[in-house]
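Yeah, one chain of the complex is gone here, protein chain that is, but the others are all in their spots.
We just call them A, B and C in the order they show up, numbering each chain from 1.
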Amino acid sequence: MSEKKIKNVFVRGAISPAFIGESIAKHQSKTEIGAHAIFAGQVRADVIEGKTVSAIEYTAYEEMANAKFHEIREATFSSYDITCMHIYHSLGSVASGEICLFVFVSSPRRKIVFKALEFVVEEIKAKVPVFGKELFEDQSHQWKVNS
Amino acid sequence: MSEKKIKNVFVRGAISPAFIGESIAKHQSKTEIGAHAIFAGQVRADVIEGKTVSAIEYTAYEEMANAKFHEIREATFSSYDITCMHIYHSLGSVASGEICLFVFVSSPRRKIVFKALEFVVEEIKAKVPVFGKELFEDQSHQWKVNS
Amino acid sequence: MKLNIKYFGLLAEITQCSEETLSFSKETVADLLAELFQKYPDLQSKDFQVAHQQEIVAKQTKITHPEIALLPPFSGG
Partner (left out) sequence: MKLNIKYFGLLAEITQCSEETLSFSKETVADLLAELFQKYPDLQSKDFQVAHQQEIVAKQTKITHPEIALLPPFSGG
């Protein structure tokens, strides 16, 4: 693991679309950037055995998760020529239709951002200990498993 | 070409980050969506023979360009299981640091959105008759060629 | 046949117009280009494609529609 300071990727509750807009706006002074790619994960109102998911409640092994986010960040910078990258993940309850994951990569050149974005998201899904509890409208729940 | 109405993809001047945020917000009622992927093309302040690009002025063969955007849209919907897709491209002057292209695809599942996003952007670069004139700070210019 | 010819980008700088109407009595895109190269010699050295009725066509294509455009390399996005 690198010596650099490990950031806290987690935010309480949903990530607002306005926050995503503001994050893009902050990059307008970085005029070496030619391409931004963004992934936003949104909570689906899946219907499971007749019951609809109304929210997902996220918990995480936070220290390990932030260390893993940091490793993913380092690996992405060393594999792809990107200018900057940001990751935010929700903790706590996120209603269906709301955003729970926001990944943002920027580079001078476009071809890189598609690859880097997919790499980051797949690495998060595979390596970061975050757990989603799908809450149904009748107050019952089940534990989500990524596909 | 399909019978569906051909939309106008072009907007005057830069695309604002706030508009991108608002576009995301409009999708929060579509609770079958699980993944959004966004591409934003930003004008780079490239330095060419000692002169810095201050803006790009975009012109287009608009009727043909909108027909091509429409064909790309139809091809994307028939190749990828996406819920919705939006494309906006600037015409006229866009300063360095500002956004000139905004592509937005959404799907129930994440793996599709990465592929669909890259497909749309590469198709636009290859097939849509849009022309960028790079304006330098000394009022001279050169015609941009995509790499 | 009357053709409406559009020029874009660098090409419009050479022709000094973005659009013109021309009488055309021959057959193919190549025939038209020969005429345009006479009128605008500087076009000859430039890289461009020809659109006929909003589709990119080959030089041997017969012109059947009045809408022709000369398109320099695309640089959208």
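In this section, contacts are C-beta pairs under 8 Å (C-beta built on N, C-alpha and C of every residue); 3 or more make two chains touch, one makes a residue touch a chain.
If you're wondering where the values come from, they're calculated on a predicted model, not measured in any experiment.
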item: Interface partners of the hidden chain - shown chains only, full complex considered; value: A
item: Candidates A:Ile20, A:Ala35, A:Ile82 or A:Val130 - the one touching the absent chain; value: A:Val130
item: Residue of A:Ala60, A:Leu117 or A:Leu135 in touch with the missing chain, whole complex considered; value: A:Ala60
item: Contacts of chain A with the absent chain, listed as residue ranges; value: 41, 58-61, 63-65, 67, 89, 100-101, 121, 124-133, 143-146
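Heads up, the rule we're going with is that only the chains that are shown with their structure count from here on.
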item: Inter-chain centre distance, chain A versus chain C - centres from mean C-alpha coordinates, in Å; value: 49
item: Separation of mean Cα positions, chain C and chain B [Å, integer]; value: 26
item: Centroid distance [mean C-alpha coordinates] between chain B and chain A, Å; value: 23
item: Residues of chain B whose C-beta touches two or more other chains; value: 41, 121, 125
item: Interface hub residues of chain C, defined as touching at least two other chains; value: 77
